[in-house]
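Chains shown are a subset, placed as in the full complex.
As written, the chains take the letters A, B, C and D, and residue 1 is the first residue of each chain.
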Amino acid sequence: MDRSKNSPESESARRPWLKNINAKIAALPMIITALGIFVGCSIWTIVHSFTNSRLLPKMDFVGLDQYERLWSTRRWLVSIENLAIYGICSLILSLLIGFTLATLLDRKIRFEGVFRSIFLYPFALSFIVTGLVWQWILNPEFGVQKIVRAMGFENFVFDPLYDPQLAIYGILIAGIWQGSGLIMVIMLAGLRGIDEDIWKATRVDGIPTWKTYIVVIIPMMRGVFVTALVLIASGIVKVYDLVVAQTSGGPGIATEVPAKYVYDKMFAAQNLAQGFAASTMMLVTVAIILVPWAYLEFKGKKRG
Amino acid sequence: MSSVSIRNLDLNFESVKVLKQLNLDIPEGEFLVLLGASGCGKSTLLNCIAGLLDISGGQIFINDRNVTWLEPSERGIGMVFQSYALYPQMSVEGNLSFGLKNAKVPKDEIAKRIERAADILQMKDLLKRKPGALSGGQRQRVAIGRALVRDVDVFLFDEPLSNLDAKLRADLRVEIKRLHNQLGNTMIYVTHDQVEAMTLADRIAIMRGGLIQQLGTPDEIYNHPANKYVADFIGSPSMNFIDGKLEDGQFCFADIKVPTDVYPYTTDARSGDVCLGIRPEHVIVGEGAEKLPYQTELEVELFEPMGSDTQIWTKWGGQSFRIRVDGQLKVANGDKLKVGIKIERCSMFDIKTELPM
Amino acid sequence: MLYGVLIVMALYYLLPLYVMVVTSMKGMPEIRIGNVFAPPVEITFQPWVKAWSEACTGINCDGLSRGFGNSIQILIPSVFLSILIASVNGYALSNWKFKGSEVFFTILVIGAFIPYQVMLYPIVIILRELGLYGSLWGLVLVHSVFGMPILTLLFRNYFSSVPEELFKAARVDGAGFWGIYFKIMLPMALPIFVVAIILQVTGIWNDFLFGVIFTEPSLYPMTVQLNNIVNSVQGVKEYNVNMAATLLTGLLPLVIYLVSGKLFVRGIAAGAVKG
Amino acid sequence: VDLEVTHWWTSGGEAAAVAEFAKAFDENTSHKWVDGAIAGSGGTARPIIISRILGGKPMGATQLNHGRQAEELIEEGLLLDITDVAMADGWKDVVNPSSLLDSCTLDGKIYCVPVNIHSWEWIWLSHQAYEDAGVAVPSNWEEFVAAAPALEKAGKIPLAMGQQAWQRSGAFGVMSIAIAGIDAWKAVNIDKDAAVAAGPEYKKVFDAAVNARAMAANSKVQDWNQATNMVITGQAGGQIMGDWAQGEFQVAGQVAGEDYTCLPGLGANEVISTGGDAFYFPKQDDPEVTKAQKELASLMMSQAVQVAFNLKKGSLPVRGDIELDTANDCMKKGLKILADGNVLPSGDMLLSADTQGQLEDLMVEFWSDTSYSAEDAQKRYAAIIGSAD
C-alpha cells in the first residue's frame, strides 16, 4: 500500500529544479534589461553624479558639489517649474480631451473611423515635426495672429511662443495635439468595455448622461486611466524634442525643461556630472512618485 | 385596468425585424414571465417597455398612460439586470440612493425608502459595503433594491438569476416570489429557464422569433401547450415525442399500435402523420401501471439517479423514450420494466403544422 | 451639436496637416509674403522633389531618398525583435510567473520614465563591450530595450485576458513554453500585435538620436537627413522643402495608422483596459 | 581608404566649403572622403562624435571647436598626435595668429588642424533703416545708442537679436571688449579675475547691455540669420554678429559701405578674436587609416585648400602667407586687423564649455527678462567667472 517507499520512481518525488526553465530563459532579456540597463545605468548615473566628470565619465569624486550647483541654478529651477506646469496641464488636458473625444466617438456616430483617424494621426508624427509646425502656426509674423489681424482685429495679440509667461503653454498646445489622440483611443477602448447594462441602469435611474460619465463610468475605467497615465507621464518626464523643435527653451529660459537641462549640460556644456546630478534628481522624483504606486499596482495583484 | 399594455409593437434593428406586431396586456399586480430560447427577443421586448430602445412602430401604455416616447426614468418602471449592473464604486447605499438623489427626493425620504428596501431584502448590514465585497446573491438583492426604492409600478427583470449557482437561484427565486406577494406590483420577468418561469409566473408568455407563441398560466402551458414547440420547451425532463401515424383512432409506429380513444381530440382530422407527446411522469412504472389502458415493457438503457427520483432512458419502438421513477426504485442497465402510459394526459401534434390535434 | 463639437475638434487636429501640405506646395516667395493658411496660388511640387532627392546633407545632395533604405533596414529588424522580446516577456509574465517576475516587471515599467539621454554613454560602453557598437544589431538592441517597458505592459495585460484554461489545456496537450507561445498565444494576439507594431513603427521610424549615436553614417536613418534639412542653422530656411520633407518622412507611419485604425482600437481595448 | 569625416556644416555655403576639402582629398590622395554631416549645432553633433569615439568605432576625422573641448579626449589618448605632420609642413611658421596652433597643442604635441578664423566682434548696420529714421549711420556704439530713439519713432527695431543662447552670449562678449576695454576683458577671460568682473568696467558693460536689451525688445526672431534679414530689409538698425553674417548680405546682393556698414569691435576697440574651427583625428588601429588621417591633416593646411575653403566659407584663412584678392570690404578690414596683430584669443579657447554654458544660461535669461537688473546679472557673472576652471 505504501507505494512511496517501494516505488522505483520515488526519486522523482523531489521537485525538479529544471521546472519552468524555459520560462526563466525566455524572461532573461527582460531581467537583463531591467537589472543591467535600467538599474545598472541608473546606478552608474547616480555614482557619476558625485564626480566632476566633464566630457568623459571619470571617477573623480567631489561629493555633493554638483547638487549644490544644480539647486543654485536658476535654469534648473525654472525647468522644474516648467515641467510641473507642463506636466499637470498636459496630464489633465490630455485626459480631459482624450476622454471627451472618446465619449463623443462612443455615441454611435457616423464616420467614426474618419474622426478617429483625424484625432489619432498626429501621434504618427515625430515631436520634431510637431514642434516645427506649431512653432509656425503660433508665429505672430505669419501664423494665427497675422490671420486674425488681417481680418480686421488690428490689435489682436497671440504670440505665446514669444511671451515668457505663455511660452510653455504654446508648447502645451502642440504636445496635446500630438498625444491626445492615443489617449482618446485608449479611452474609447475602455468605454467599449463598459457593460451595456450599466448604461441602461442609469437611464432607468434617470441620471443625465454627463453625470453618468463622471460619477459612474470614469470610476469604472480605472485600469484604462492607469495605462493612459503611464503613457502620458512617461512622455512628460522625457519631454525634450518638442521643446527643442519649437522654442529651443526660449524665449530666454521660459520653456526650459529638465530633460533639456540634462542634455545640454552633458553634451553642449560638457559637464557630464552636472547632467547626471540633474537626471538623478529626476530619477529620484520619479521613483518617489512611482515606486509605491507600482508596488501596489503590480506587485500585489493576482492574475485575472 | 391593465398595468402594461402593448399595441402592435414593431422593433427593427436596421433591417432585421426582431419584434413583429406584438400585442400584450398585463393586468395590475400580475407576475408575467417572458420565456423563450436565447435570441427570441425577450430582452428586446423588455427594453422596449423600459424605454431603453426606440421602437419602430406601435404604442406602449403603462397604467393607461401612453409612455411610448417617455424617458425610461419617467415611465414608473424599475429594472433588474442579469449582470446586476451595480455601480461598482458606490456603496450599496449609494447604489440605492443614486437615482433618488438625482430625482431630488428629500434626504429623509431617501433614508426612509432605503430602510424599507433594506428591511424587505434583509440587507441592512450590507449598506456600507461596495458591490465588489458582496456575493452574487447579495448583489442581486441590491439590484432589486435599486428598483424597489424608486417606488415604481412595474418591475422589469432581465434574467436576474442566470449568473447565480443553482442553489442560490432556487433561494432567490422564492424570495422574488415572496416579494411579489408582499408588494403586489406588476412584474415582468425574462428568463430562459423554465423552472423559474413555472414557479414564478402568474402567466407565462412563450416567445419564439419575436412572436408570442402562447400566453397562459403555467398550468395551461404545461398541460395544454399551444403547439409542439411549447410542449417541447416546457417540462424538465422534457416531453418524449414519438413520430407515427394516426390510423383508425390508433397511433401507429414501428409495429406498435396505441389506442387513442381516450385522447380528447380538438380537431376532426382522424388520420395523418402525427407526433405523440408523452411527458416522462405520465409513464407509470410498477404497481400503478396495471391500471392504465396501455401497457408495454421497456428495457433500461441508462439511468440517472437524482436522489428523490431517477430518470430512465429507454427505447420504445426504436425511438428514444424517457421515463421518471421514484428514487427509491433500484434499477440496473438492461432491466425490463413494465410501464403503463396515461394516454389521456398525452398531447398529439400534427407533424406539419405542429399544432395540437 | 455632437457633430459640431467633433468637427471643430477635427479642424484643430487637421489644421497643422493642412498647413504642412499647403506650405509644401508653395514657392519660397509666396511663403515670405503670404500667411501660413493661405492656399498656394501656384501649386508646385518642386519642394517635394527637392526634399526627396535633391536636398543636401553636407556634401551629399540626394535628399531623403538616401536614408529611406536605411530606415527600412533599421525598422524591420527593430520592430520584429522588440515585439518578439516584449511579447515573450508579456507571455511569461502572465502565464509563467516565477519568483520575482513581478519585481522585474515593476522595474521595467519604472524604466519607461527614465530620460534616455542619461543612458547614452553607459549604453555606448555596454555595446562596445558586446562588440555591437556601430552595427545595425546594436541599434536594433537599443530599440528593443527602450521599447520593452510599454510593450511588455501591453502584452502582459493582453495575455492576462486570455482565459487561463486555454493555457492549461495546451499544457495538458503537451505543449511546452514555446509551443504554447507560438501555436496558441501568437495566433490569438493579432490585435495587440497591431498595436505594438504601430507604436514601434512610429517610435523607431521617427527616432533620430539612437539612429545617429549607435550607428555609422552608412546606416543613418532618414530622420538624419530630415534633421539636416530642417535644422540647418545657417542659410535661408526653405520652409516648403522642410514641410515636404517632414511629410515624406511621416508618410509611412501615417499610412500604417490609417490602414489599421480599427484593429488599433481593438488591440488597445484588449491590451490597455485591464490595468 | 574611406575616411569618414563628421562635421556640422550643412548650410549652403558651409557645405560648399566642405566640398572643397572633399574634392582636394579625393583628388590629391588615393583615399576617399566619406561625408558624415550632422545638422544642428555642436550640441547635437557632439554626443554623436563622442559616442563614436567612446564606442570604439571612431570616424577618421571630426570637426570640434578647438580649445579646451578636446582636452579630455587627448588625455584619454583617444586622439591622434599629428605633431609630425605639423613639423614637416612647418605650421609653426605659417599659422597666424600663432594662438590658433597653441590651442591645438597639449604638452607640446599637436592634435588638431585649425582650418579658419571666425571673429565675433562686428556690428552690422542698415543704411536704409537710418535713412528712414532721418539720422546718420552711426560709426560707433555711442552713436548707435544715441540714434536708437529716432529709429524707434520710425517704427524700427534699433537692435536685431535672435533668441539663441550663443547669439546673446556672443553679443555680450563683443560689448565687453568694446566697452570694458581689452585689459579688463583679458583679466576676466584669461585670468578669470572675479574682482574685475564685478568691478566698474564691467558695470558699464552691463548697463550698456540693459540698454541694448531695451533696444532689442521687439526683435522676435529665433535664428540669427532671420535677425540679419531684419537689418538687410531695413526693419532693424543693426545687429551684433560674427563675420559669417556678411554671407547673408552678399546673398541679398548688398554692398558693404553702400547698403550696410560693418564696424569691427563696435567701432570702439578695433580688435577681433580669433576663434575658428578645427579638425581632430581620433586614433585608429589601422595604420593605413592613420596614414590617410595625416595626409588629410596636411592637406587641410595647404595653401590652395585654405584659399578655396575660406572663400566659400566666408572666413579668414589661418595662414599668414595668403593674399585674398577676392575678399570684400569687411573681410579686408578683418584681414588688416589680423595683420596688425590686434587679436584676442576666442572664448572657446579660454573658457571651458561648462563655463560658457553657464554664461549662456545667464545671458539668455538676462536678455529675455527685463526685470533682471544689471547688478544681479553682474553679480552672477562674477560668480561664474570666479568658479571657472
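Keep this in mind: contacts are C-beta pairs under 8 Å (C-beta built on N, C-alpha and C of every residue); 3 or more make two chains touch, one makes a residue touch a chain.
This one's a predicted model, so the numbers in the text were calculated from it and none came from an experiment.
*Asks:* Can you give me the copy-number formula for the whole complex, using the labels shown?
*Replies:* Overall formula of the complex, using the displayed labels: A x1, B x2, C x1, D x1.
Quick note on the criterion: only the chains that are shown with their structure count from here on.
*Asks:* Which chains are shared contacts of chain C and chain D?
*Replies:* Touches both chain C and chain D: A.
*Asks:* Among the chain pairs here, which one is joined by the most contacts?
*Replies:* Comparing chain pairs, contacts are most numerous for A-C.
*Asks:* From the C-alpha centre of chain A to that of chain C, how far is it in Å?
*Replies:* 16
*Asks:* Would you kindly tell me how far, in whole Å, the mean C-alpha position of chain B lies from that of chain A?
*Replies:* The mean C-alpha positions of chain A and chain B differ by 54 Å.
*Asks:* Out of chain A, which residues touch more than one other chain, so two or more?
*Replies:* Chain A, residues with two or more chain partners: 263, 266.
*Asks:* Give me the residues of chain D that touch two or more other chains.
*Replies:* Answer for chain D, listing residues that touch two or more other chains: 41, 47, 54.
*Asks:* Okay, in this complex, where on chain A does chain C touch?
*Replies:* 20, 22-24, 26-27, 29-31, 33-42, 44-45, 57, 101, 104-105, 107, 109, 113, 115-130, 132-134, 136-137, 139, 142-143, 146-147, 150, 177, 181, 185-186, 188-190, 192-193, 221-224, 226-228, 230-231, 233-234, 237-238, 240, 258-259, 262-263, 266, 272, 275-276, 279, 282-283, 286-287, 290-291, 294-295, 297-299, 303-304
*Asks:* Tell me, which parts of chain D touch chain C in their complex?
*Replies:* That would be residues 4, 6-7, 9-15, 18-19, 22, 34-41, 44, 47-48, 51-52, 54-57, 223-225, 244, 247, 251 of chain D.
*Asks:* Help me check something: in the complex, which residues belonging to chain C touch chain A?
*Replies:* These residues of chain C touch chain A: 2-3, 5-6, 9-10, 12-17, 19-20, 23, 34-37, 85, 88-89, 91-94, 96-98, 101-123, 126, 144-145, 148-150, 152-153, 157, 160, 164, 176-178, 181, 202, 206, 208, 223, 226-227, 230, 239, 242-243, 246, 249-250, 253-254, 256-258, 261-262, 264-266, 268-270, 272-275.
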